[in-house]
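Below is one structure, written out as structure tokens; the observations come after it.
Apart from one protein chain that is not included, each protein chain of the complex appears where it belongs.
The block that comes next holds subunit A.
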Amino acid sequence: MNSTMLAIILLAVTALAYQFGLLRSTRQGRTLAREQVHSRPVYHAAWLAICCGTPGLLVLLLWSALEPLLIRNWLLASWPELLGGPAETAGTILMRRLQELAGGADNATALELAAAQQLGQLQTWAALGKTALVALASAGGLIWAARRMNATFKARHQVERMVRTLLLGCSAVAVLTTLGIVLSMVSEAFNFFSFIRPSEFFFGTKWNPAFSSTGNTHGEYGLLPLLWGTLMVSLIAMLVAIPLGLMTAIYMAEYAPAWFRDMAKPVIEILAGIPTIVYGIFALMAVGPFFAAAGELLGIQVRATSALTAGVVMGLMIIPFVSSLSDDIITRVPQALRDGALGLGATRSECIRQVVLPAALPGIVGAFLLAFSRAIGETMIVVLAAGNSPQLHANPLEAISTVTVSIINQLTGDTDFAGPQSLVAFALGLTLFVITLALNVIALYVVRKYREHYE
């Protein structure tokens, strides 16, 4: 019996256990006064179902995870003569071959055939064992639970506790994932720093990972040109997004009639849903050539792929972040404040400029920071439109490279994770992670502080 079938049957049994619990506790409670019964029948039933389903499910998962490993080790140990090379890779090849044979391929040697037969046998036994163990676990859980169950049993508390455990487990997944990402990045980054000194990485002004002119065989890994590129593109993006986004938010929150707001807000938010690669293509095909042509008209040398192109398009992309967050925050400023200013004879724009915006400022700054961290981590637009030239210069009309672009460059094509050429990607990623994390923490702190102020 395969695992899917088993899981379905387990589910059905769990449902039956629920029904059984419902019936049994209803019967048990019937002879008692209302205040003698602690929990309603649904809680008894839920408790029974959980006690029946959970152990079976756990056993099933554990077995499914361990089975291939155990079978493989068993086979490789009993047929060492079939192994042609080092156990790691040859074992994998052999197992694939044996699987084919066990599944009915007919071009085998006698030795292989015997091994394949054993594999088939092992798998049959394993399936039987799995079914038996799952059944045992479920039945055990069910019987244990059913014996504890009586009218005064506090099933409600038990179920509540299990729900809490389940929710905790789900949130732990997200937290543990973050932790796992950080740890793997940190360990690989440490590997990188065994090749290149941290000071060379963090304060180096040359990025040239392929070869080196200084006699150092690994190349040069200066972070600064990339960081500078990231900053320049992000700053240009913010220069575009802050005015446009903020003005949009003010119009939406303070001036737009309700019907227009209802129509326009979803349209603006669509901007945030467009895949960034599409923005990249837009930058490459439309905005870049436009800037180049415009520069030619003015007699200025403008490259089509430049910090300016990437920054402007990225700015357009993050407009909805700025506008939608600021809009929420501006709307949350109490009407009483607006009334106060208008009642003194302030015009609408005076009221917004001098009273509403100052009141909303901390929250708006938080929105800016969130948008900024989004810009720093953005990849596809800069890959296509920034020109990939890791130079330390301050001219936005020239090509530039960013941290994210370099990560992609170092990880595409032939990579082995033994040399600094690809390991540097982890150091770069970690740097980026720390920067955006810091920005996010600051932004959330600022936003929260503002909320406490009014609610």
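The rule is simple: a contact is a pair of C-beta atoms (placed from the backbone, for glycine too) under 8 Å apart; a residue touches a chain by one contact, two chains touch by 3 or more; residues count from 1.
Just so it is clear, contacts and distances are computed from a predicted model.
S.K.: Pick from "Linoleoyl-CoA desaturase protein", "Stage V sporulation protein AC", "Phosphate ABC transporter ATP-binding protein (PhoT family)" or "GntR family transcriptional regulator" the UniProt protein name of the chain that isn't shown here.
M.R.: Going by UniProt, the chain not displayed is called "Phosphate ABC transporter ATP-binding protein (PhoT family)".
S.K.: Per the definition of touch given earlier, which of A:33, A:267, A:336 or A:394 contacts the omitted chain?
M.R.: A:336
S.K.: Determine which one of A:160, A:262, A:296 or A:350 touches the chain that has been left out.
M.R.: Hidden-chain contact among the options goes to A:350.
S.K.: State which residues belonging to subunit A touch the missing partner chain.
M.R.: The list for subunit A reads 257-258, 334, 336-347, 350, 354-355, 358-359, 453.
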